[in-house]
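Missing here: one protein chain of the complex. Every other protein chain is in place.
All chains are identified by letter, namely A and B, in their written order; residue positions are counted from 1 within each chain.
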Amino acid sequence: MRVRVRAVAVGVAVVLVGLAVVLALNVGRDPRADANRSQLLGQPSPTYDLETLDGAPVSDESQIGRTVVVNFWNSWCIPCEQEHDALVAWWAANRDDDAVTMLGIVREDTRRAVERYVRDEDVTWPVAMDPGGRAALAFGTRGQPETYVISPSGVVVASQYGPVTVANLDDMVAAAERVG
Amino acid sequence: MESAIGVLAIAIGAGASIVGIASLLLGLRRSDDRLLATGRRCVLAVLLASILAVGVMEWALITHDFSIRYVAENNARSTPLLFTVTGLWAALEGSILLWVLILAVYIALTVRHFRDRASEPLVVWATIVMLGVSLFFFLLVLGPANPFELTPGGAPVDGRGPNPLLQNHPLMAFHPPMLYLGYVGFTVPFAFAMASLITGSVGEGWLADTRRTTLVAWGFLSLGIVLGAWWSYEVLGWGGYWAWDPVENASLLPWLTATAFIHSVMVQERRAMLRVWNLSLVIATFCLTILGTFLTRSGVVNSVHAFSQSSIGGWLLAFLALSAGSGLALIAWRGDRLRAPGRIDSALSREAFFLGNNLLFVAFAFVVLLGTVFPLIAEAVQGTQLSVGEPYFDRMTVPLGLALLFLMAVAPVLPWRAASGEVLRRRLLVPAWIGGALFVATLVFLARSLPTALAFGLGAFTISAIVQETWRTVRARSRADAVGRGRAAWRTLASNPRRYGGLTVHIGVVCIAVAIAASNTFATKAEIRLRRDASVTVDGYRFTYEGSRTTRSAQKTTVSADVRIERGDRDLGTYAPSVSTFPNSNQAIGTPSVRTGLTTDVYLTLVSSPNARGRITLGVSVFPLVVWIWIGGALIGLGTAVALVPARTRRVLPESTPAPVEEPV
Partner (left out) sequence: MADTSTARNRIAWIVLAVLVLGAVAFSLWPRPGADSVAGRTRSLAREFRCVDCEGLSVADSQTASARAARVEIRRRLEAGESEAEVRAYFVDLYGESVLLKPEGTGIGLVVWALPVVAVILAGAGIVVAVRRGRRTPRLRATDEDEALVARALGAEHGTDDRADDGDER
């Protein structure tokens, strides 16, 4: 009897130590960190077929041949506001470069709010609504802002969850241009 | 100023815990009653210090003293008084402070209760363990979770205010304190279990000593869980009350092991068996409360309710390791003394069914624990990202729950030691037929869902068995005492409140099980778009949109839509689901409006406020029987309270000694 109690106690202890190690490994780690790595990297660009606020059609096929920065955003999200200046600065530096372009796709917002934001906040790059959220789904987005960079040949080369900076936009675009 | 007093109070509490532990240890060693008395006075100091700390924090909240960071982050000038007061448990640091206060109250009450046995080693050691736990929590609020930290850069003009979800419903005032009253209460049986292992008095003494506290803690935890489900239903707006979220699981885990304990403890009381098992259950329950706190407070799992990350995780994990490790070591050390003198005589006996009950409850806890931490394990072992959610938990726990329902129907009718199959077949025939009939009727007429039909059938089986048994007892007592049925019923109850309290809890559990099955199987969900004054009918209910209103206060801006609900010719009134925006948050918070009925709830959410053309989108759900979950929760609370009442002995009755009454077990 005595031996059995001890044996069971030791067994339980081993399991608990294992559990404790697993838990300890996770202390201080953001549980979402890895979940937010895009599954699309290296894959062909998801298809999308949208219309910009000006009424121009835009799709994955129409963008082939250029590096495309696809930025999912909306007017109410605070991290989107945080990256706004970076987007404006990057666009100012690159808008005349025919080899790259940027497309803002609206995630979970109303057209009215978006149009007001575009007018008030100097959004001069093309912005498209995403009726039914199909493009957001096709990219596997989990929130906003999310940014994907697609190479001229139509491969998803880089992605960023959360606000971008000018430097990491440049890095992602450079990577896409290397892929070609 | 307040900050300094608060920190001082906490430091005094921590110091008093240390002094208390030291003088109790020394007093025990030298058999010095004066030192022991000093130790007990330290308990009083701990209580006063924690009351002072909580008082200072509440004062700081009410006076909007934003120089304290916690107040600045969880309160604003516009926060209504109720949510200012509940701000104490709106975030990590404050909720640990509440934990400290509740712990101090439990310790003080326990020490007071045992004042006549104060120098008994069992009691002294239990006090030492409890003070050890309180020392740990005082250190938490002194170090990594200090609620009195000053706002860097001085007091802002206004604070940020509590998380919108936590200032949206008055249930916030009740749900967390209830949960903590439950969580923390398990410290007392844990302390006595450890003390009995340390002192080697591993008999049944510690059980009897802590039975009531365990029951009190269990009752509060049950209420806390049900209130949490209710809060979720009334506030979160997705129409559910349980999502198998890690935080919900964390509250369920100790509840499951504690429930197992409450049953198996009866086997030890009656038959002196299962000692190791019961000690393990008590220690496990305490460890699971700490594990739950760790999971939800350290940010290792994703959850709606999880507070922001902090360094507290490592501390909690270390404390968890210490508690579980010392508990296990003590059990292994005392294993030789713990041999069970009793044995199970028959599979058809109360104790055998309690064993089955324990197996199922512990398996339930295991499934919940495994599912909750499995994503972390998979990640650590293989680096793969996995989720474990509702479909997994439903698939695994529904069979366990149904098996438990079955045991619940049969066990209260069973005697200890051994039953005759013959008697049992007679006693259970009518309840089994009632349950069987409902089972068959459900499958044939309502839904081809086996789990639902089983929940209904077993529920009816359980309740009719309880009613029949109680009725038999009352009738026998009425004959034996030659009194009317009413008096006989009262005497039956008074003679054994523990049994009838327990059975009341069982009825509450059946209500909850049936309501869960019904609301899952027979729910109707729809989304409707409505112009003003237009109506749509869903599941026999007619919804008319009568216009919307916007109300602004400093706390929030709310858009609500007035929707009239009619069923046939009956007007059920106007309900106003709403969406609120809070100045401190960018996300709109929807508030459902629920028409609660005894048979059906109509649950309205405002999916989108009036658009340019004045159309709204409404989420409409019709859930049957949901209210019975809350009624069941109330019955559980009532039953627990009844079970706590000391039994009235029959010896005080005048006249001749009553003939022995055939009382069913």
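Note that a contact is a pair of C-beta atoms (placed from the backbone, for glycine too) under 8 Å apart; a residue touches a chain by one contact, two chains touch by 3 or more.
Computed from a predicted model, the values in this text were never measured in an experiment.
When the whole complex is considered, the residue among B:34, B:77, B:112 or B:425 that touches the unshown chain is B:425. Residue in contact with the omitted chain (choice from B:174, B:366 or B:522): B:366. The residue from B:95, B:280 or B:496 that touches the chain not shown here is B:496. Considering the full assembly, B:204 is the residue among B:2, B:58, B:204 or B:539 that touches the omitted chain.
The residue from B:188, B:243, B:474 or B:625 that touches the chain not shown here is B:243. Only one of the listed residues, B:124, B:172, B:453 or B:620, touches the absent chain: B:453. Listed for subunit B, the residues touching the missing chain in the whole complex are 117, 201, 203-205, 207-209, 211, 237-240, 243-246, 266, 269-270, 272, 302-304, 339-345, 347, 352, 355, 359, 362-363, 366-367, 370-371, 374-375, 377-378, 381-382, 384-392, 395-396, 415-417, 419, 422, 425-426, 429, 432-433, 436, 439-440, 443-444, 448-450, 453, 495-499, 590, 605, 607, 619, 646-647, 649-650, 660-665.
Remark: the residues of subunit A touching the chain excluded from display are 35, 37, 39-40, 107-108, 132-134, 136-138, 140-143.
Criterion: only the chains that are shown with their structure count from here on.
For the pair subunit A and subunit B, the distance between mean C-alpha positions equals 40 Å. The touching residues of subunit B, when paired with subunit A in their complex, are 276, 294, 298-302, 309, 311, 313-314, 317, 320-321, 324-325, 328-329, 331-332, 335-336, 338-339, 373, 376-377, 379-380, 385, 586-587, 611-612.
Note for the complex: subunit A touches subunit B at residues 1-2, 4-6, 9-10, 12-13, 16, 19-32, 34-35, 76-78, 110, 112.
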